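Here the complex is missing one protein chain, while the rest keep their positions.
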């Protein structure tokens, strides 16, 4: 099944029946110069063919409803189907973004409630739901920082990011017109405080931090870090990708963060969709509030809601309309389903599952070849180093990952974070059962045993997948990124 | 993935959250003697486990959206997804069957319109949508015949069915309290007229016929047959399973049939659901009308609709309520989508595809080993005999069918109709493309070539399926029909 | 393609096969086809002319109930792999559907405490008739004794079918809401082929099914019970009450109301009737490599093998609806079904108290009720219902539609969707409607 849709069908075939022309036909409405001469060569295909093509394509995907997906930093937790049902209600799904707010009170109330809930989870009072994803939220956050400093007559030039930071952090810094300054990591897996002290000065606009960070380590110096950062008048930014570890347990606002982004498609279970849609709301402290993107939702004394576009200090708009409302519906449904207790329980179980898996790997001796990179305990995820495995068994983390495919598991995030040699970043999430964690640990042990006998098995894996290892170098050297027609 | 749902989960796990008790609790509402002592041992499982279990089970099914499914007599045509969308509209899906007809006018109008459309396709004026499937429609039809004769003071004892008849026909006859009398098939694949003449007398209540029959042959003596049957005062029953061949082309009523059943899950594309739900409406001539199941839908002068239960001569009810309304919605949507032309085009294309496939098989030499059992042309389906293949290549129709699985095709209906040795009953339907028919013909040719080299390949097929040939004898000898707990 | 076939036109294909006299010489008299968007708009317009459970607060039951259908069911039933295949004639590529049947059979067997279940029949009422037919084939006796507590549609379907294969149907009336024990006993004799009751019965009353079964002990009768599966989490199951065959309507198990169907009927029995069961049955076995697998089994019962000697003519049944059933039972789970039963027990009692506190409303019987109950109104029930519906509340089913003896009876049903607040609202609206009707009656008197 490797034909593309453009290689199927036949001239004249179609699924769509165009409504009949019901108005008097008029010629020459569109001057020839503006007209397209040749129609785009889109597929010509019947509906049955169309359905079969994409149904069969779907079967060439691994997915969360089919198996364990411990992709670190991505929080691949179960996506309840209720959320799809409520998001599809016409009152949500067919609501036009420019509908008169007086006739969209349900949507505005939903967004208002979601803002309040996110503010409570973050421990920061003001929320904008507008950003389209985490990295979009980061951009919003750094631009807010810029507006904040500018408003106080300052032109700062640098943003600090630890070497554990996700790639979107430094990329965002550049996009926002700042210089990236890297911070080292200490022996505990936290920020190197001395390095921070050395680099924190009045030219620094912001420190972007993930806590727990991408090592799954909660930085126990967080208070001191906040003190240093605020001491030089910079803002402290919280990358919320790992919020799933601390919901109802510890709040970024209480840790001293000024700006937080959420990934609704992670902690709040918006389905990942093969790479989106996502949603990256931000929560901020009072002093950042004036700069929030517009419009903001307001609530009148009579309980009615409105959109306020008159925000003189606002950084403006990051995108069209009010953000990814469809994602808001799902995450709001999630929050209402779980409630205060449920959210806390989710984080507790996420952390429990991660630590249980660490313990299983220790018990099975896997840890000898794949030691925990830092510490003994972890939060909701943890990082193993494949260096001993590579040295002693002659298989790389990549080989291990590919061999896991034959065991029916999605591999963890690999080769990230960068500071860990041959890294595996594993996040089980709270929606997995103990049986699944045991089976995954057993699979890792089995692969190591197998490699001890014969490393070539893993090196040539996978064997049971729709395709085997693909030539990525060739793909990049002579890119074929569209179907030649 | 061969664990059952009962072998998964753990005590205390659950998906369902029961609403809190919101009324004052009262003890002893249910006397102990009436109480269950031990709860049924249903699964204890979380929602993520539940979803994974059934999603993974689904992947062990072959289905119409994944490939060609030429299961003869079953009309496996494409199921448009629009039908699922409209059937799910709350106004249809959450409508209670006992709602006051005055508050269910949309549903009654839909049923009325569907009745009119089916009447037009059948060429018979009166319709009951009540029967739940084809065989249920057959039962209704034979019971109508019985009521008709009884009402005319006759007690007839026999029902004629040709040896090509589907098993439900004779089974129905018995259930309706009649004796089955078999009719032979002539050289053209039609009813043996002499045999019919010989057996048709005043003891005969009805002749049940499929036309085109299960050989895909349209009986060109149909007028004469009707004359003979009516000549002895019997009714002529039309098994509508093969209606997909003649929609808008030839009407059972015009052929002389008195009673017709439809299979909405065949000709009118209600999805087959792995073995239902179906729906088996019946259309009848004026003289049968008084006996139709109750209630019947009536239309008042003001255009409003009602349900009439006062039908003194009615055979009564075959089931609860008004029938499988959800199926009516889908088939009505289908009829409105295609319209008069579209329905005719569907039948024309179905017949064209079947004959094209016959021609391809001839061209590829497949017909030498798998000859057409009767005639040269066919209607919407056709029967091949595997006898020469068995004799010359030492593989049976069963082997051929199993080997087709490895080629990614659902096999045709096999070993039916009974009168053809090693029968294959092939129905491509109108929604398949020429490319698919060509590929299927090529696969048959390839299997025959392969068998000529080495018959054991087919004899031991399939190889690529989730399981291989199963021990059905053992299953029947020591039946394990539930999970031991 | 015509060329390959060797015909010059489509018409030739038909001319050569169908006598001109029976060809339709005109287009079908049907409306022209429509684009998808227009069909959607039309079907939506029709839907909007129905008052569904989404549009009013409904307490209407009487055989089908507005339970919540979890979203996972929509997703799973919507998967092409479950929605579009047919009966699993080719087990190697149908293990999904076959295992679902096996799991379903297990769940029904657990629910009923009976060892044997088939993979589904059409729906509830026809399942009752099918059970009587099983009895006829089993013992050949001429008579069926059926309680008037059995759903009127089931009794009608029984009479319709019995008229064909030949059973006399004798009905036994109710007394204070349950089957009249004395009449029941006297009705049963050595010519009794089957006895049939419902649990709970049509008036919502919990019957003493063990006693009803006991009464048939010394007769040849097959004891048949028709069950609502939802209360079986808390009610003594048929298998512990001397029941031979337990059937019932499966709609309440994860199926939509759909104006009456499709749903499914369940059909369970003791081992004695294993080879007399109607319909498909999946069984466990192994493949040539020793792998566990499932197949359709005991097919020598069925029409496609036995033809006129088959135990039933059923072919296409309700596989997809039965899938919804087993998914629902797994979703609710072992403890959930008990909790659900207890919740309904309490709410039903509360509702009965709340309604009978209204003057002009009296309990129609005092039997235990678990999800539905009957009251008598001192006012014309149809007019009261209409008044309530105009106020957005559907109070239930007018018993007079099927029971002359309960002229102004009202049957009120609960599900987990109906909260205390909504029950209170019902009491308020019903009270007002009854009062208003008695007013007018008083005036007109």
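Chains: A, B and C, in written order; residue numbering restarts at 1 for each.
Operating definition for what follows: a residue touches a chain if its C-beta (ideal position, glycine included) is under 8 Å from a C-beta of that chain, and two chains touch if they have at least 3 such contacts.
Predicted, not measured: the structure shown is a model, and the values here were computed from it.
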Where the complex has a chain not shown, which of A:162, A:281 or A:411 is the residue touching it?
A:411
With the full complex in mind, choose from A:18, A:187 or A:300 the residue touching the hidden chain.
A:18
Spell out the interface residues on chain B facing the chain that's missing from view.
16-19, 51, 55, 80-85
Hidden partner chain, residues of chain C it touches:
36-37, 40, 68, 70-71, 75, 78-80, 416-417
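As a convention for this text, only the chains that are shown with their structure count from here on.
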Greatest contact count: chains B-C
Separation of the C-alpha centres, chain A versus chain C, in whole Å, is 46
Note: chain C sits from chain B at a C-alpha centroid distance in Å of 21
Residue numbers in chain C touching two or more further chains are 33-34, 36, 70, 72, 74-75, 80
Quick check on chain B: which residues sit in contact with 2+ other chains?
13, 47, 51, 55, 59, 65-66, 434
